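Here you go, one structure.
One protein chain omitted, others in place.
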Amino acid sequence: MHRTQTRRRFLSLAGGAAVAGALPVVSVRPLQATPAMLNSAIRNVVGEAPVRTGKVTLDIPPLVENGNTVPMTVRVASPMTATDFVKSIHVFNEKNPQPNIGNFYIGASAGRAQVSTRIRLADSQKVVAIAQLSDGSFWSASAEVIVTLAACTEEVN
Amino acid sequence: MNLRFAIACASLLLAAFPLLAGEIPPNQRRSGYSFIAPDTKAIQDDDTANPGMLFVLDGETLWKKKIGAADKSCADCHGDAASTMKGVAARYPAFDKGLARPVNIEQRVNLCRANHQQASPLAYESHDLLALTAFVARQSRGVAISTGDDPALAPFVARGRERFMQRQGQLNLSCANCHDDNWDRKLAGSAITQAHPTGYPLYRLEWQSLGSLERRLRSCISGIRAQAYDYGAPELVELELYLMSRARGMAMETPAVRP
Partner (left out) sequence: MPAALVNVPPKARRGDVIEIKTLMSHIMETGYRHTAAGDVVPRDIITSFTCRYNGTEIFRADFFPAIAANPFMSFFTVAKDSGKFEFEWIGDNGFSETASAAITVE
């Protein structure tokens, strides 16, 4: 039974759309490039714990001008008090050669659970952000990003 | 009567051909900044987040560094760049009397190094040359471009313009085909800009580095499958000269950010 529940969390995670505070939804998705790598990278961080969608906002342009530099902001709704705060934020992707993008460790002294950086995306794909709260729970959001390639190929000279 | 009228019209049209060549009217000129996504604009607008500023900072350090057999820094002659270099990049490429031809900022830096610092020239697209030119051009941010006003430059501007209009390469395209006639249309999903070099040297996301106008021109020329001129070639400088004079009146944005 435990395995079925975990699988439900897997699939709801792969399902993607952030639905605030919703119950996990079982959804079937077509096989994509490296879903196993993405899922095992997530499991490395999350262990056997369930991952719920919600609380996390992943701000990333839906159509990027250049996959080399994609601005990204992750925000987590949290009071950020000494007893209720965000411990860390982990960002993953599904089609780059590697599933990890970055891990960000913040803690209660942050005041605001928000990080911004610029990432690389090799192809149009899904990006997933997972936050770990002080109570040990995990929350996630994901976004589908379209990556176009430069029109004129440059000769390396 | 009709024939004469027709001939008169035809000759009028021919005489007016240079205007009809599709040059962008001044009130429709737009910087490359207006074609980029809001997220990319945000990177350019924030000096604390613009990666081009890393090069500008390095340039500031190099400006004060004593080098060469003369053991002199740029600052020793030029003092505080914020005042002495203000407006300089906005009128480059400029005429060099000694060489009797236009030189761009990169060449001016190397001429200074040779003549006044007795130092070896910096390689084109080297980090140090990019940093120095970015630092110098940054002092002209907001200044209106005035390149080409010098009458001595007229024949060189004309040659640059010819090259801009000339079809070349396997794709048989001229710069004007895209940048005068088809700007704002899409080329494989990206908007074609008007090709005004208002922000050079700039941070190009594709390069993940700062780069010069010559680098961009060489990439474009290779992109249409033509043989690109070497860095510093007179043909390339004349093209830079024409492009800057074509952008006369527009404000400098160095260091810009572009996809």
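Every chain is named by a letter (A and B) in the order it is written, and numbering of its residues begins at 1.
By definition in this document, contacts are C-beta pairs under 8 Å (C-beta built on N, C-alpha and C of every residue); 3 or more make two chains touch, one makes a residue touch a chain.
Note that the structure is a prediction, hence the values are computed from the model and not measured.
Touch, as defined at the top, links the missing chain to these shown chains in the whole complex: A, B.
Checked against the full complex, the candidates B:Asp58, B:Glu106, B:Glu125 or B:Glu253 give a single residue touching the omitted chain, namely B:Asp58.
Residues of subunit A that touch the chain left out of view are 68-70, 73, 93, 96-98, 100-107, 109-121, 156. If you put the missing chain back, the residues of subunit B touching it would be 46, 48-51, 53-54, 57-58, 61, 127, 131, 208-209.
Just so we're on the same page, only the chains that are shown with their structure count from here on.
Computed centre separation for the pair subunit A/subunit B is 41 angstrom, with centres defined by C-alpha atoms.
Against subunit A, the residues of subunit B that register as touching in their complex are 36-37, 39-40, 42-43, 187-190, 205-206, 208, 218-220, 222-224, 228, 259. Subunit A contributes residues 61, 63-66, 68-69, 71, 148-155, 157 to its touches with subunit B in the complex.
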